[in-house]
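Complex shown without one protein chain; remaining protein chains in place.
On to chain A.
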Amino acid sequence: MMPRRSWGRDLRYLALYLVKRLLALLVTVLIGVYLTIVVANMGGQVDELRRVQIRSEAFEQVRADPAFQEMASAERNALVERRVALEVERLRLDEPFVLRSVDYLQRAMRLDLGRAEQMHSDAGSRRVSDIIVERLPATLLLFGTANLLVFFVAVGSALWLSRRYGGRVDRLVIALAPSSAAPGWFYGIFLILAFAFLVPLLPPGGMVAAPPPQGLAYAISLARHMLLPVAAMVLSSIFVSIYAWRTFFLIHASEDYVEMARAKGLPSRLIERRYILRPTLAPIITNFLLMLIGLWSGAIILEQVFNWPGLGSLLFQAIGFRDTPVIIGGVVIFAYLLAVTVLLLDLLYALLDPRVRILGEGRGGA
């Protein structure tokens, strides 16, 4: 028996469901980050790193304090050693890794990522979280734009193609689909070659012109710089996306209830909207978010190729500097981004799929 529709109750179940998923995801992230820490610590690199940090901090403190300025150097070194020993004990670095890994974990989960060894943010901060926060918007802008573009263009043209399947355009798309075997950075190299060097129309890399212009000119400059990387990403995934969606829609268009609607003589636009799109919305969204997940990690090289100041190129620079805190911090941030994406997926699922709400009721009643 279907329950009477009531928004309040729906909302309550939705909230309950989301809290459950949030907790589950938190546990998932916890395990994921813990695994990352274990991987990163296997050679004892992180410990070594922290000892070095403690020593340099202690030394800086002693050096900067005017009270110790008259001290003899041997005496001052002894003071530094004492402070280091205290700090090592305070941070439990003398304890076994198992105990301390829990400490690392809760620091990482609170996004307390520590201080960078060599790198600093453009504003001059040495805190890893500041460095990362500064780079995040650039990544979100570039990949958000490209993904949305690919998604909507692909679904739109797939719907259009599924009406004309077997035609010339359809066959062309099928023939072009294998071109997606190459990742975006690969096409990026050729786009740079073609449009920045052979025909110098667009800048080969970077995010804005230097010095950055103000106001509207800034937006125009940004758009010009975004054009090539976005084109590279679109090129590398558009044909296979259209192909996949077209096949998907074609399979759904041969379902019995769609045939039935057609037999009733409903207009094709209505059939498309109500009989094909609505029941397939959940898998469409899933696919979209899974694509997002895939592109997060593909970002590193594309950003590097286009010199885009995002998270990916940050990670690349961190490799160059062997700046371990930044590398680990980057991995943690990537894990969080993926988790947020999955949570978004759950939320949309709950909104779109009535079964989730009913399930919530069944569990709520139990």
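Convention: contacts are C-beta pairs under 8 Å (C-beta built on N, C-alpha and C of every residue); 3 or more make two chains touch, one makes a residue touch a chain; residues count from 1.
The definition used in the following text is that contacts and distances are computed from a predicted model.
> Which of "Spore coat protein CotJB", "FtsW/RodA/SpoVE family cell cycle protein", "Ferredoxin--NADP+ reductase" or "Peptide ABC transporter permease" is the UniProt protein name of the chain not shown?
"Peptide ABC transporter permease"
> Hey, which of A:T28, A:S56, A:S125 or A:T145 is the one touching the hidden chain?
The single option touching the absent chain is A:T28.
> Using the touch definition up top, pick the residue from A:L93, A:V153 or A:A182 that touches the left-out chain.
The missing chain is touched by A:A182.
> Taking the full complex into account, what residues of chain A touch the chain not shown?
24, 28-29, 31-32, 35-36, 39-40, 42-43, 45, 165, 174-175, 177-183, 185-186, 189-190, 192-193, 197, 247, 250-251, 290, 293, 296-298, 300-301, 304-305, 315-316, 319-320, 322, 324, 327-328, 330-331, 334-335, 338-339, 342
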